[in-house]
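What you see is the complex with one protein chain gone and the rest in place.
Chains: A, B and C, in written order; residue numbering restarts at 1 for each.
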């Protein structure tokens, strides 16, 4: 931690900070410039970071040197984590395609989508049974019936599936059905839910909060890791900005940034970030080119009738075309398309 | 709903939209301009808003005319809601001061703060027993012991109290102790928690998500209202922007905007928005001047030792000075300081 | 400057940074923690800040300790700057009201507005002759004819006036007419224009770029100051955020932040920030309460017919009412309403 004193800080203010650092067993390195005095604090990260330095007299600001997360960082583990999902690898040099409907609406809709994405080459199925919606008047999902249908589709097509959890009381239920449990963007900072998922064994997909910084996202992953579950898959899905042409702004740079800071796999969701079917193909190809670990794509047999997010779903035939282009780009860059 | 067709939409595309509107019992008013055709849809709001119009061929975009929320709007109830909190009114022409420590750390700390804010004129006590923290390594609150201490302080000083809930499984516990249950900024879009709070009777304080639009905030209030609980208090606490001098940017304009759109009371939290003790007084006075319904202020007997958010806490003596200024501005504007 | 080395930086990388610092005459204070080495650089601010430290091998990031601006900071001048505008003071403990039409449209419109704001108590007139517009098809102002009318109104009502400049080639023209030359929000980072205004004598009002941080805003002021013109008035006018209920989000916290960092006066523009007439009164009162140095308000005799920004203009009679409330709040807080 670097503690920058204000221009009018007294010698007593500096001494007071130094003393407090010593009390918690840390060293204080004091540098006096012409305009500002700066104190470098070296010692136990957690102890130092938790003191409210900016509440001390004469302190202008405190700048952390170390990241607040530890286990999910490259400093802690230098090699890539590869998560095994029913035999399908996610992470490392692999690129994995997850596809299916946004929400499970019916057996027919789910199986139609699952058959198509399976045939075109997707390896993991998506489909939600519980949907968090901004309006209380919108469709909220089929509940457990949706999970049963997903489990049936898994057997039928031999694809593991990912589904979202929205209530900590449903974690056990989800864990009994799904291969990957997803935390949606609105729940990324729902620490209760994070901790609950950390205390069970199924892989967790942690979507980035659409208003979360990369550091907050990695802190959220740390919550899960710290509780004991190390099978964590990150998924970038766009952030909120002032631009209104797209639902959110896909932060494509976050992929290399996260891969540099963390050993966890990171996927891209080109459907929810853009919110428009016409953006899915270009953003998916960008996700390959930028060397993410995969994409998760909404595919619906009839987007016009979709109960959730129809505007961003692509048709099965467009998904098949896109898979061809994904294959070509992956081959060109030596990426292992799973 | 206004459905704007794209420049290359065919007559068939227009007919298809019109037909779908008629199927759901809505009228379609078609206006043909030189460059664009526009279809006005009049009928059941919920039915019309839920169809994925932008997935229809030839549709450029769909612009809702009506707000997605209903019960919390001025259209539904034109007079102000005034929430009664143990005899203290919040809403209407009243301005109510809530103060106390951010988190309950100990009996001594809580009582010291409570005694001071009570003496200076605060009418409701704040203090949290459960804290959602971005880092898993930070202090997470005293749990039920914290609620017991708050209840003791209520008896001692005759002030009702507000405390945060972070887990839907704790709603009953909170309801058995607190006078107002608070939903924090990170849980504003935790629909599970919102629905749970809607199904009990205690007043709910709903903080604005720091990345939520005013419309999303009112939608969140609608979740609570719709489940049956109409005692809702909104609290503006700053939004995330690119500015880094303050923790968040207090959206002071949201106060008159919300008071225009909704009948619910709206408070301001000058402590968490700015994140600095020196900003608390000017932002509190701005909250009076802009005619919000009150402020909620962090007061700590020794900010340097605070386990949570010490940098923004003000001292008891500064709170007393501020109360004097709040009184003066309220009197100047004819605001009823409770 | 604090230079944080990455986790895998070598001893050679550290030595290389230290050597480069010595070459430019700076001291290097090296602190070695368990996970990171940090180098504090003490010496000539400009020299140190200009080297691209993050391009050096093994450097993770460089954190400036000192602000990049100097003359406009409180470190350089601790007392408030008070700018004299034709006998009207702006800055210090004064609160000054500027009002008038957004753009000069005709003699009749200008004089009607000027007469009304003068009678109600405004001390400086606003009105623009050159308007930068996002669409090339919008009204761009009357040009020099507008300035002539403003000069006439000055004589008639005894009020100095402020007008915007958009082209560096017009600075001389503006300086020959106006009492304050304004740099609009879109030109805050137009360094050519800033430098030009720094080389003449008339006071300059520098509006905050709606996407500028406080630090960038003060850097822009530094450009003007450094060229020799010290009569600078800052004006907060809202920043771009994700919220769409208001045109921009008034960053009311920026007022106390800037007054802490700088000695320059800072005003608030409640008209352009909110973009709605109904927000002008509450935001103006907030501007008094937060202890800014004044407000600049759009007043139009007939907003429906305004050629620019009609939706935010208030009527003369509403301005008169507002002046009464401004007087009351100023008196309550001991602010000197000029």
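Basically, a contact is a pair of C-beta atoms (placed from the backbone, for glycine too) under 8 Å apart; a residue touches a chain by one contact, two chains touch by 3 or more.
Predicted, not measured: the structure shown is a model, and the values here were computed from it.
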item	value
Which residue of C:7, C:92, C:132 or C:316 touches the chain not shown here	C:132
Of C:75, C:105, C:128 or C:222, the one touching the omitted chain in the full complex	C:222
Touching residue (missing chain; options C:27, C:54 or C:108)	C:54
Touching the absent chain when the full complex is considered, from A:58, A:184 or A:274	A:274
In subunit A, positions touching the absent partner	211, 213-215, 239, 241-246, 249-257, 260, 273-274, 278-279, 282-283, 285-286, 288-291, 325, 328-329, 331-333
Absent-chain interface as seen on subunit C, which is shown	20, 46, 49-50, 52-56, 68-69, 132-139, 166-169, 186-187, 189-192, 195, 209-211, 216, 219, 222-223, 226, 240, 276-277, 303-304, 306-307, 309-311, 313
Interface with the unshown chain - residue positions in subunit B	2, 4, 7, 29, 31-36, 38, 40, 42, 45, 63, 65-66, 74-75, 240-242, 244
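One rule holds in what follows: only the chains that are shown with their structure count from here on.
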item	value
By mean Cα position, the chain sitting nearest the middle	B
Whole-Å gap separating subunit A and subunit C, where each centre is the average of the chain's CA atoms	39
Intercentroid distance (Cα basis), subunit C paired with subunit B, Å	31
Overlap residues in subunit A, where contacts from two or more other chains coincide	240
